[in-house]
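Submitted below is the structure of interest, expressed as C-alpha cells.
Note that this complex is displayed minus one protein chain, with the remaining chains in position.
Each chain carries a letter (A and B) given by its place in the written order, and its residues are counted from 1.
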Amino acid sequence: ADKESFNFKMTNAYPPGAPFYVQGPGSPMDFCDKVKAMSGGRVNIQHFAAGELIPAMEGFNAVAAGTVEMNAANAYFWAGKIPAAQYFTTVPFGMSTQGMNAWLYHGGGLELWHEIYADYGLIAFPMGNTGVQMTGWFRNPLESVDDLKGLKMRIPGLAGKVYKELGVNPVLLPGGEIFPALERGVIDAAEFVGPFQDRRLGLHKAAKYYYTTGWGEPTNVTELLINKKVWDGLPKDLQLIIMTAAQACVTESFVWCEAVNADAMTDLVENEGVIAQSLPDSIVKRLKEVTADTLETMAAADPTTAKVHKSFMDFRKKHDSWAALSEKPFLNLL
Amino acid sequence: MSGNEWLIISMIGGFLGLMMIGIPVAIALAVSGFVAGYIGFGPMLFNLMPARLFGVVTNYTLMAVPLFVFMGVMLEKSKVAENMLETIGKAMGGVSGGMGLAIILVGVLMGASTGIVGATVVTVGLLTLPSLLRRGYAPSIACGTICASGTLGQIIPPSLVLILLSDIVGESVGTLFAAAFIPGLVLAVIYVVYLLILGKLKPEWMPAIPAEERAQTSGRQLARDLLKDVLPPLLLVVAVLGSIVGGIAAPTEAASMGALGALFIALAFRRLNWKLVQESLHGTLTISAMVFFILLCAQPFSLSFRGLGGDQMVHHLFDMLPGGEMGALLFLMALLFVLGFFLEWIEISYIALPMFLPVFINYGTDMVWLSILVAMNLQMSFLTPPFGWALFFLKGVAPPGVSTRDIYVGAVPFVLLQFLAVVVLFQFPSLVTWLPEVIGW
C-alpha cells in the first residue's frame, strides 16, 4: 500500500538540555526517536525545547491553533484555562504513580482527559512520570505548624495555595533565581523536583534540610499534547505507534528517575551533609485538612472540575483500600 | 549550497545593508527577517511570532531593564552622577584616564548587581558619557570604555548567560557563578591596566582634570566632596548588591532597590520635584523601549533563521570539525564569535551548544571551564562591530555629537583585550576552577 509520511513539530515547556523533561531515557526527545524508528521513518517529529521556537508556556495555544502539531509539558500548566487540568498531572495528597496510572488507563481518567480537551481541538496522552517528588529544601528544621508561619517559600501552584493557608508566604521566582535567593536567605525554602534534578540546581549548597515526601506532587505526569485534527488524520497504525511509544516513555522515564534519584539521594546524604527527613505528623495533618478543603472549593467553582474531581476521588478511595493491603504493608517491611 | 542557505546569507546581508544606510536597527532586523522568512517558508512560520513577542515582554528577568534605567536616569537628571565623576576625576590627581578607571569600577559594581547587558550598558552610558565628553575625553575612548565595562555584567555574577548555560551544560548555577567571579575580575584588571598605559601614552585622549582647577579645591574640600558626591551613589550600588547578598531581594528584584534609592538620594540632595520625576520617567520609557524595540524585532529574524534551517547550516559546519579536544574548542569559539555577529546570544546558545556538548563530554572537557569560555566569548560578540548589541544600546543613549563610528572604533581595542582574556583562561583553567572548589559550590 501507499504509505504516507508525516512531518511534525513538537515544542516543549522545558529548556534545552533538561534531563527527563527534554532528553534522556523516556524523555520527549526519546519519544520522537522511538516514534521515528517504530514507524520506519513515516512519522518524523522535530523537537524544540522551550524558547527555541516559542516560550515555555505557549505550547497549549500553539497546538490548539495548529501552529505546531505537538507539545510536551505538564497539564497543570494550563490550569489558567482549564482548572480541571490540574488532575491530569498530580493532586496534592492524591495518588501515587501506580494509582495515577491505574486511574488514567483503567479508571476513566484518560477518557475524561480526552473529553475535556476535545472542546479545544486537542488530545493528550501521558508521556512520562517523575514518580514522587520531594517536599523541598528548608534552611531551618521544621518542628510544628508554627514554624511555617511567615516562612518564605518558592512554591508554585496548588501546593502554594495550601501552604498559604498555614501562614507560608509563597514567592514566585523563575528557576534560575531559586539558588541565589535560597542561598542568601531571600527565601527560607524552595520546592523543585526530586533529588537528581535538585542536585543539578545545587540546592543542597543553599539549604541543608531536605524534607520528604512530595505530598504536593505525589506523582507527576508529563503530557503529550496533540492537535486533534492532526491526530484524526493519522492512520490507525501510526496512532497506535504514537500511543505505544508514549506509554513506553511513561514506564521508562519513571524507572530512570527511580534509579538516578536513589543514587542522588545517597550522594546528597553521605557526601553533602544533607539531612533528609519526613515532615512532622502535626504539619502533615494540617496540610491534609487544608488540601481537602481547597480541592472541594475548586471543584465547587467549576462543573468540569467537579466531574473530574469525583472520578479521581472515587477511584482513589477504591485504590487506597487496595494499597492499604498491598503496597503499604510491603513498604512498611522495608 | 541550497536555496534556503542563500536566503539566510541574503537575510544577514540585507540586515547589514539596511542598517548601514541608516534604517533604525530594530526595523532593519525585522524587515530582513520577515522578507526572507516569507520567501523561504511562507506565512505559516510567522504564526509563531506573537507567542515569541509575548515571551519577550513577559520575561521576568528583563524587568531589571526599566528598574536600572530609572536609577541611571534619576542619578543623571539630578546631576548626582556628574558630581560624582568630577570629584573622582579631581581625586585621581594628575593621573590621565582617572575618570575612565572610575567607569570600570562602576561597570564592575553594576555587573555585580545585574545580569542584563542592556541595563548595564545603558545605565553606565547615561551616568558617565556626558561628563567624560565634557572633560575632553576622545569620544571613541569614552564609548569603548563604557561598552566594555557595561558588558562586564555578563560574566560577573549574577548573570543571565550563566543561568542559561547552567541549564544546558548541567552544572549548578552556583558553581558557574563562583567560576565566573575571578575571570570577571581578571577582565576588569586587564581593562584598568590598558587604560593606565593608554593614559601614559596618549594623555590628550583621556585628560586628567587640569592642575589649576584641581588647585582650587583644597585637600579638605576634596575630602568633603568625596564624602558628599561619591558616597551616596556608591551607597546606592552597595544597596543593590547588599540587598542580594543580605538576603533581602532576589537578583532581578534588587534593581528596584537601586531605583528607590535613587529617588531617596535625589530627595536628600533636595533636587526631587515633580519635574525631575517626569523627566526621569520620560527617559526611562524611551530608553527601556529602545532596548525592547531591538529585542522584539530580533524575533522575526531569529525565527526565520531557524525556519530556513539556519541551525542545520550550523550543523553542516559541524562536519568540518577538526579532531582533538583543542581543535574542537577552537572551532567552537570561532563559530560562537561569528554567530554572535548577527544572532542574539540566547539563540546562539540554543543552536550551537547542544550540538557540541556531546563531543566535549566525550573528551572529558571540564564543563565549568567550557561554560566560562563560552560566556566570555558571547560577551566578546556583544562588543564586536558592526552588530554588537552593547554598541547599539550605547548609541541609543549617546548625546547627538557621538557617532556610530566613534562607538565602533572605541570597541575594537576592548574586543582584542577580551580575546587576550580568553587566551589567558585557555592557558590557566585554574582561574575558573579554583574558586568553586574552595568554597564548595
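The working rule: a residue touches a chain if its C-beta (ideal position, glycine included) is under 8 Å from a C-beta of that chain, and two chains touch if they have at least 3 such contacts.
Simple rule for what comes next: contacts and distances are computed from a predicted model.
Q: Report the protein name recorded by UniProt for the chain absent from the figure; options are "Xanthine dehydrogenase molybdopterin binding subunit", "1,2-phenylacetyl-CoA epoxidase subunit A", "Na+/H+ antiporter subunit C" or "TRAP transporter small permease protein".
A: "TRAP transporter small permease protein"
Q: Pick from B:36, B:73 or B:372: which residue touches the chain that isn't shown?
A: Reading the full complex, the residue touching the unseen chain is B:73.
Q: Kindly state which of the options B:87, B:120, B:175 or B:284 is in contact with the chain not pictured.
A: Result: among the candidates, B:284 touches the missing chain.
Q: Thinking of the whole complex, not just what is shown, which of B:53, B:105 or B:235 touches the missing chain?
A: Going through B:53, B:105 or B:235 one by one, B:53 is the residue touching the chain not shown.
Q: Considering the entire assembly, which residues of subunit A contact the chain that has been omitted?
A: That gives, for subunit A, the contact residues 57, 61, 64-65, 76-81, 120, 150-152, 156-158, 160-161, 164, 169-172, 298.
Q: Please give every residue of subunit B in contact with the chain that is not shown.
A: So the residues of subunit B touching the unseen chain are 18-27, 30-31, 34, 46-47, 49-51, 53-54, 56-60, 62-63, 66-67, 70, 73, 76-77, 126, 243, 248-249, 253-257, 259-260, 263, 277-278, 281-290, 292-294, 296-297, 386, 392-393, 395-400, 403-405, 408.
Here is the rule we use: only the chains that are shown with their structure count from here on.
Q: Measure off the straight-line distance from the CA centroid of subunit A to the CA centroid of subunit B, and report it in whole Å.
A: The separation of the two C-alpha centroids amounts to 37 Å.
Q: Touching subunit A in the complex: which residues of subunit B?
A: Counting only subunit B, the residues touching subunit A are 44, 47-48, 51-52, 54-55, 58, 60-61, 158, 160, 163-164, 166-170, 172-175, 177, 244-252, 303, 306, 346, 350, 353-354, 357, 440-441.
Q: Where on subunit A does subunit B make contact in their complex?
A: It comes out as residues 15-19, 49, 51-56, 58, 61-62, 65, 67-68, 173-177, 179-181, 183-187, 199-202, 205-206.
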